[in-house]
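The complex is shown incomplete by one protein chain, all other protein chains being positioned as in the whole.
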Amino acid sequence: MTATQERPADEVEREIGRDRRRKEDQRLITGRTRWTDNITLPGMLHLAMVRSPFAHATITSIDTTAAKASTNVVAVLTGADFGDELGVCINAWAITTDQVTPTHSPMPSDRVSFAGEIVAVVVARTAAEARDAAELVDVEYDELPAALDLKQAAADEVLAHPDLGTNKSALWVFDSGEAGTGGNVEDAIAKARTDGIVIEREYRQQRLIPAFMEPRSVVVDPTGEQNTMWSATQIPHIVRFALAATTGVPESKIRVVAPDVGGGFGGKLQVTPEEWIAWAVGRRLGKPVKYTETRSESLLSAHHGRDQWQKLTLAAEKDGSVTGFKVELLADLGAYVAIVGGGVPVLGAFMFNSIYKFPAYHFACQTVLTNKTWTDAYRGAGRPEATYAIERIMDELAAEVGVDPLAIREKNWITHEEFPFTTVAGLEYDSGNYEAATARAKEMFGYDELRAEQMARRASGDTVQLGIGVSTFTEMCGLAPSRVLGQLNYGAGGWEHASVRMLATGKVEVITGASAHGQGHETAFSQIVADRLGVAFDDVEVLHGDTQVSHKGLDTYGSRSLVVGGEALVRAVDKVIEKARPIAAHLLEASVDDLEYSGGRFSVKGTDQGLAIGEIATAVFTAHNLPDDVEPSIDAEATYDPINFNYPHGTHLCAMEVDTETGAVKMRKYVCCDDIGNIINPLIVAGQVHGGLVQGIAQALWEEAVYDDAGTLVSGSFVDYLLPTAADTISFDVDHTTSPSTTNTLGTKGVGEAGTIASTPAVVNAVVDAVRHLGVNDIQMPCTPERVWKAINGPGSGGATEGAAMPHFESGGAAGNQEQPGTSSTEGAGA
Amino acid sequence: MIPAAFDYVAPTSVEAALAALAQYGDEAKIIAGGQSLLPVLRMRLNAPEWIIDLGKIESLRGIRDDGDAIVIGAMTPHSVVGSDSLVAEHAALISKAVEHLADAQVRHRGTFGGALAHADPAGDLGAPALALGAQFVIAGSGGTRTVAADDFFVDLFETAIGEDEILTEVRIPKHTGWGACYEKFVRVAHQWPIVAVAATVKVDGGTISEARVGLTNMGSTPLRARAVEEALAGQSLSEDVVRAAAEKAADGANPPSDLNGDADYRRHLATVLTRRAVVAATGG
Partner (left out) sequence: MTRISLNVDGASVSDDVEPRMLLVQYLRERLGKTGTVIGCDTSNCGACTVHLNGTSVKSCNVLAVQADGAEVTTIEGLAKDGKLHAVQESFRECHGLQCGFCTPGMIMQSVDLLKENPKPSEEEIRLGLEGNLCRCTGYHNIVRAVQHASGQAVNS
């Protein structure tokens, strides 16, 4: 006898909720990886791109003679060398029917519209020789005036695309009065101006760069009946569709594979000029080709994110009850309307009211073309911008009313008894409990103690002041109900597909249309299948990211994989069980009605007779003894289209120390309590939260894509585009409350973007809170020490970032002797 | 990411290296640890025809005690300098500056002489070398000469090292018993300093007998904050004295404006960091 009670044999530990170590990791920690750039094919040629140094210019001539004459150069091609076979980069979401959308050739032959645009491609036997020859391509440009500043571009002073006649692409409007979801916001503001409070602010969402760690890479193999593209992409299925739609190659002739993909964060949710050019060149030459970008090329030409001006008007009664919220956005599209493009700010349109019961709401977004790198989804895509605006201005309201920022939120938020709740933006929030998450976060944070310390530091005039920032966020995720996307004029649906293959040996292959790039789908989806089907976790193999294996799918973005793709999986598994049921009954010589399925076995009620699902799979494989009219297969597939988004929420609390002498800010503590419904794998969830937090914190404190007056990206390397390191960040306190989602079987909500959406305003609110008593009510992001110091010591929110980089890697001007031998060097890139 | 093609030679003696320099002249660049040169080559900001690698010259490595000075071979890696007890005892300011120079990988590979010869005004070693009155031993075809720190840094990425010369070692006068602090101000850890202040101070019985203060990234070269040094020298140590002296930190400096801050902000930072560095160097 042992002291512990033995578990009954049939009570297998549930996989869902278990902190399984990831299946993916073995190959990643040993270097047995399959990044696109690792692929080498016989006879493979290498591409190097010639890119425009100008933001806006007419191409007057391209002389490729010298490049073509170089050793081992196979071809040098320009846009003029291709016809329609080059295809175009598509915009899948015209947000209005009259949206102005410039044609986006992957390699224009007449005019370049941003610095970094490709004008020629060199093909050579080695990457080095391709690069060498690219230096020899002589392109002559006539420089055109460039539309750079977003506000100036919106005034149409200089045109990004002169032939379009305007930079204004689309104006998208939602008004609760017109939609019938609420009152008239102008009435609310007018009333508040007479007897209430009106807060007016303009916030800047700076331009960010997704900066996934794996630079993009593409390999095209045009040999074979199906031409194959391997690409470091989040969206193999969409790339395949778009290739077919724009190049005239039948979809059935195209195979797209996303092998191991090193991060995306929305940045690899794109159909790129580089992919399209590689495709056309490979097919033209009949040889496999590879292109891998450098980091500098990636920062320059992979799409950017955010970049908005947000004009906000909040109307409230004197006690802080909000009566209306008006949002007027300018959103910078860059030079082209990317695949989601103007849809990004529209995804935020429904979120500015956040967790609050606002009676009236008006949203208008003007998208604008400029001569800068195109913008598209970056982690959160529209929702971080919205959350920032509302959570910053709720703090301003609290300051105006003179109450704690949590109190102003509590006065306005939806209480847990009120779910499901239809918001002023027209969405139905299915579940949530803001009170519970906030209470837990406060407890973890030591809120009252930190407030007391803040008061003490203020009283003593400490040079280091303490601020506390609050962000009670929600988001809509799990893109998405196809019918909603259709109403929004999006070009595709939002369903997801899954199939389950029962192998003869009892092992299980699961195919998902989601396309992981670091999320851990192989592990989490195995857990779901193991539980639902009653098989061992290790017996499940999850396949994805190859259109030949996973023929149908809409890929991974918008925190959709689990809540949409996971639900498809559940339904496919259920179909397997139902297909197996009559076979089991036949083999067990029992009635279907007498069978029950549990723990991976069909058993005959009241007997010890039964068959495991694996045994049925084997019987189906031999097909020697099956019931009549039953096909010899228990494989199944399912396509799931959700009826609603889901709505994770949480309360994030941040304490920041501000050195008032230098403006330096330092994170002291960060606590979050997120409600993401039921959790499949807490380890993976924690990782998503941590990583999301740091990306959001980085927007608040460090990252900004800066252009100079000539339209050159100044923050064009990791020397100047500042990603935080381990030494710049802290450990986080993460917990959860659980209000299961009612819109999917598993009760789950998305978590991929939550941390990023929530953390940015928490940090900035904390920084502002630390110095509000010094007369500061805003600091523009990123809150650099210089901006913080200037905000403390003068009017305004800290001013613009200087458009100049430190010259560490310059080889210098003509005068310096740095060209001389003695200037050898050793100081490091990150000194 | 792929440098332009070049030829490569790795001489095993200083003489052979000088001969190679004489032969290839201005078509050559010397590589020491390569931690700044290789990024430049990878991004094709420079494309020399020859690379002369000093990595195989053993005589350029090592740290020795030479009476009133310690001598650091030009090819001594930062990681060795940073953990060296002689340096810690007699030139603590160098130890402190090296501790957070770049990152661990770069400190393993990058060299003391290479960093100084690169003469990036944002480099971490120039200001300490200036403050400590380092002497730079430079070999040429006619033998060696010694250049004082004040004369070594000429302009942005420009030093007194001639086209046909090689920096072989750096002599650092002993500052035994001096307090030291390197106050480095960055936004993220892997960044060059926006501004840094190198301070080393000798205090005798509550009186500052001598103070040396160097500034990083406050102009096109590392700078001495002489006004601060003069204001401190001979004063009895107090917060007010240090504060007043530090106010002069940016006197005569012409700092750059860039993404991380404009010139005015840098001037202000220099005063705050100088005060803190001197306070820390005097045991505050």
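Each chain gets a letter, A and B, in the order it is written, and its residues are counted from 1.
Quick note on the criterion: a residue touches a chain if its C-beta (ideal position, glycine included) is under 8 Å from a C-beta of that chain, and two chains touch if they have at least 3 such contacts.
All of these numbers come straight from a predicted model, not from anything done at the bench.
Q: Using the touch definition given at the top, which of the shown chains does the missing chain touch?
A: Hidden chain, whole complex, touched shown chains: A, B.
Q: Where the complex has a chain not shown, which of A:Ile277, A:Ala636, A:Val694 or A:Ala766 is the residue touching it?
A: A:Val694
Q: Of the listed residues A:Ser471, A:Ser526, A:Ser717 or A:Thr737, which contacts the missing chain in the full complex?
A: For the chain that is not drawn, the touching residue is A:Ser717.
Q: One chain is left out of this view; which of A:Ala115, A:Val239, A:Val261 or A:Leu611 touches it in the full complex?
A: A:Val261
Q: Among A:Ile29, A:Ala155, A:Ala623 or A:Ile643, which residue is in contact with the omitted chain in the full complex?
A: The single option touching the absent chain is A:Ile29.
Q: In the full complex, which bits of chain B touch the chain not displayed? Write them out.
A: Residues of chain B in touch with the missing chain: 1-8, 10, 31, 34-35, 38-39, 41-43, 51, 53, 55, 79, 100, 102-106, 108-109, 189-190.
Q: Given the full complex, what residues of chain A touch the hidden partner chain?
A: Touching the missing chain: residues 21-22, 24-33, 35, 37-38, 128, 211-215, 260-263, 265, 294-296, 517-520, 683-684, 686-687, 690-695, 717-719, 723, 725-727, 729, 731-732, 755, 809, 828-830.
Everything below uses one rule, namely that only the chains that are shown with their structure count from here on.
Q: At what distance in angstrom does the C-alpha mean of chain B lie from that of chain A?
A: Spacing between the chain centres: roughly 42 Å.
Q: So in the complex, the part of chain A that touches chain B is made up of which residues?
A: 127-128, 131-132, 135, 294-296, 661-662, 664, 701-702, 704, 706, 714-715, 718-720, 722-725, 727-728, 784-786, 789-790, 801-812, 815-831
Q: Which of the residues in chain B come into contact with chain A in the complex?
A: 1-2, 4-5, 21, 26, 28-37, 39-40, 43-46, 52, 54, 78, 101-103, 105-107, 109-115, 117-120, 122-125, 138, 154-159, 161-167, 185, 187-194, 217, 256-262, 265, 268-269, 272-273
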